[in-house]
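Missing here is one protein chain; the remaining ones are kept as they sit in the complex.
Per-chain numbering from 1; labels A and B assigned in written order.
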């Protein structure tokens, strides 16, 4: 029984003081953790970008390589491709956390869940929406988008893709408990993406024709603000429901 | 909370009350729709621009109207289910979705039939039709999510969240589609926006709309009663009921 002596264990006394909420700390920790994880799994980072490029390549092949045709299609094609690429990457947003039990721990933390969720969504956008935005000019050139439309494209994607991540995360949260959530996720989320798509492409078209695009960017900004305010609640509710099931 | 609110929560009470209400609603739906149809199709005056082809509004408008109202009903049921954890609300939500989806399909089909003589093609990207198509997509998403999740209470909660998210989005979608439509098709002939309809024209329409409401109530109650029996099949009162019907 000398085994017991060596194993004897002294835990610190329990302090029953209030534990402070530190939303800033958990937000930052989530962000760093997600970016760290993504950097160690680089192929997942590149896949949506390759997909983005491939979808855009299909249009000249499937419709026509004619510059006049492509340049009218370009705003819509780049936007649709960006939207699909975002959708593709969303299924894994909460999946690995659900599988390894980290999600349970997030739900049981005294820290507010919507802060953790916002951190995860921001990381998702930094790893998909932002690279897609930065890559968009390449596709725009391939599709003969007039040079005047370039800024409109970049700005509209910059304001629109975070909304796509936020709305998509609701669908990801609701389907995370299902083995085959991928297609279902698209069914749930695509109809909700329509306003972003409409105003996003409208902004590009306005820029191409030399019209002011401030109004469209303001609308996209309003959608983003509404998304930031409301979707974390829906995402958090969805996660609790999925984990509970 | 009033007493009826708690009674609503009881599947047994709901089964009994819907049993009593059902015949009345069925007769009302039948009468209203029959009178409205005959009046609308045979006796209402033809439209001065569209002639007789306008008569499809007696189907198109009520179905389109109902498709939207049912989504609202679903959203209310979803909110009640989430807040008060009421099983009956979960069942209402689940039973509403297929009815709403079918009415949206009917609205789209009648819209297409109307479009052929009016626009000369079966499908035009008209703002209303496009919005209805997106509403149908929302319904399909709700049905897909509800059937994908095995646990009934989880499915109901997840679907309720989705319906409420959809509800917040519907006005935004509607606005963006209307706006998109004016941008791309400024000259579209707006058929449903009649400035003034004579009484002989809108009375049958009103009857049809009320009739469809009654029809929805009947369809919902029938589905609900099935759902109650299925979920409560192990409860004592359901067994007694089945034995009574057998014996």
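What we mean here is this: a contact is a pair of C-beta atoms (placed from the backbone, for glycine too) under 8 Å apart; a residue touches a chain by one contact, two chains touch by 3 or more.
Heads up, the rule we're going with is that contacts and distances are computed from a predicted model.
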item: Missing subunit (named according to UniProt) among the choices "Spore germination protein YndE", "Cytochrome c biogenesis heme-transporting ATPase CcmA", "Sulfate transport system permease protein CysT" or "(Fe-S)-binding protein"; value: "Cytochrome c biogenesis heme-transporting ATPase CcmA"
item: Chains still shown that are in contact with the chain withheld from the display; value: A, B
item: Contact partner of the left-out chain, one of A:36, A:64 or A:209; value: A:36
item: Residues belonging to subunit A that touch the chain removed from view; value: 3-4, 7-16, 18-22, 25-26, 28-30, 33, 36-37, 40-41, 96, 99-102, 104-112, 243-245
item: Positions on subunit B where the hidden chain makes contact; value: 151, 153-154, 234
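The rule we apply is simple: only the chains that are shown with their structure count from here on.
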item: For subunit A paired with subunit B, centre-to-centre distance based on mean C-alpha positions, whole Å; value: 33
item: Parts of subunit A lying in touch with subunit B, wherever the complex brings them together; value: 170, 174-175, 177-178, 184, 187-188, 190-192, 194-195, 198-199, 202, 223, 226, 230-231, 234, 237-238, 241-242, 244-245
item: Of subunit B, residues touching subunit A in the complex; value: 82, 134, 137-138, 140-141, 144-145, 148-149, 151, 153-154, 157-158, 161-162, 164-166, 168-169, 172-173, 175-177, 179-180, 183
